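Questions regarding the structure given below will be posed in turn.
Presenting subunit A:
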Amino acid sequence: MSKPILATDALSKQFGALTATHDVSIDLNPGEIHAIIGPNGAGKSTLIKQICGEIHPDSGRVLLDDRDVSALPPHVRARAGLGRTFQISDLCMEDTVLENAILGCLAIEGASWRFWGAAQKSKTLRSRAEGALDRVGLANFRDTQCSSLSHGQRRQLEVAVALTLSPRAFVMDEPMAGLGAEGSRNLTALLDGLRVEAPILLVEHDMDAVFALADRISVMVYGAVIATGSADDIRQSADVREAYLGEEV
Partner candidate 1 sequence: MKKLLLAASAASLLATSAFAEVKVGMITTLSGGGAGLGLDVRDGFLLAIEQSGRDDIEVVIEDDQRKPDIAVQLSDKMIQSERVDVMTGIIWSNLAMAVVPAAVNQNVFYLSPNAGPSALAGKGCHQNYFNVAWQNDNLHEAAGAYANDAGHKKSFILAPNYPAGTDALTGYKRFFDGDLAGEIYTQLGQTDYAAELAQIRASDADSVFFFLPGGMGISFLKQYADSGIDLPVVGPAFSFDQGILQAVGDAALGVVNTSQWNKDIDNPTNKAFVDSFKAEYGRLPSLYASQGFDTANLLLSALEKADPSDANAFREALRAAEFDSTRGDFAFGPNHHPVQTIYAREVIKEGDVFTNKIIGTALEAHSDAYAAECKM
Partner candidate 2 sequence: MRVTERYINGVVLTGLLVLPIWALAMDEPFTITLATRAVVLALAAVGLNLALGLGGMVSLGHAAFFGLGGYTMGILAYHAQTYSTLNLGLFSTDGTTSMPLIWLSAMVISALVAFFIGMLSLRTTGVYFIMITLAFGQMFFYFAISWAQYGGEDGLSIYVRNGFPGLNTLVPIQFFGICFTLLCIVLFLFARLQASPFGLALNATRQTRSRVQAVGLNPTRIRLLAFVLSGAITGLAGALFADLNRFVSPTMFSWQLSGELIVLIVIGGVGRLMGPVIGACVFVALEHFLGALTDYWHVYLGVVLLCIVLFGRGGLIGLLTGKEGAHV
């Protein structure tokens, strides 16, 4: 087995009496989609936030390409190669689609301290941004103001912005949230193709999508990972059945 690109090592986080994550160790290998599922409140979003650096764990480490990034702030982790999407679309609503995509290119092109010359006229920025928009199918909307996009298009744009970073790994927090059946199908197809570029850590409630996409699935309950395995393993796991269905073994 090749070395994992992203890994967590015994991440734990308490909020008062509430255990958000307990001793979570998961990894993400090249070329795979690793899905994390679990009931609401299981700590999936908290886990993502710890991986991306928005919340500091009480103990444990986050490793990216074998490098300990636990002490780094979110933007440095993003530069190091974490491409993140948000559960609730987090975009610059007053800006156009293209501007949102260009924003994603600034760090990697080292352009954020350029004060001269219009961002939109920079060839390097523009070609990278348009490439990503093409990829998710938003090329025709690039001059549309983000606030006039449909919900599904915003989800696509989230993915496009993450793509512009050329990340080592994607970390996606419920990308299908709020999408209809057709939207989910389109996005599933898009993600399916993305894993070639970088592996995806996918938190998702849409089980059709998860079982269609995931190479591996981890199940989180009450902040702890109770099972990890292929789709079939998880279907048959007694622990998972108990957690979801309350069946005694």
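As a convention for this text, a contact is a pair of C-beta atoms (placed from the backbone, for glycine too) under 8 Å apart; a residue touches a chain by one contact, two chains touch by 3 or more; residues count from 1.
As a selection rule, all candidates are chains of the complex that A comes from, given by their letters.
This is a predicted model, so every value here is computed, not measured.
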Please name the candidate from 1 or 2 that touches subunit A in this complex. 2
Interface residues, subunit A side, partner candidate 2 - complex: 52, 54, 73-76, 78-79, 84, 86, 90-95, 99, 102-104, 106-108, 111-120, 122, 125, 161-162, 164-165
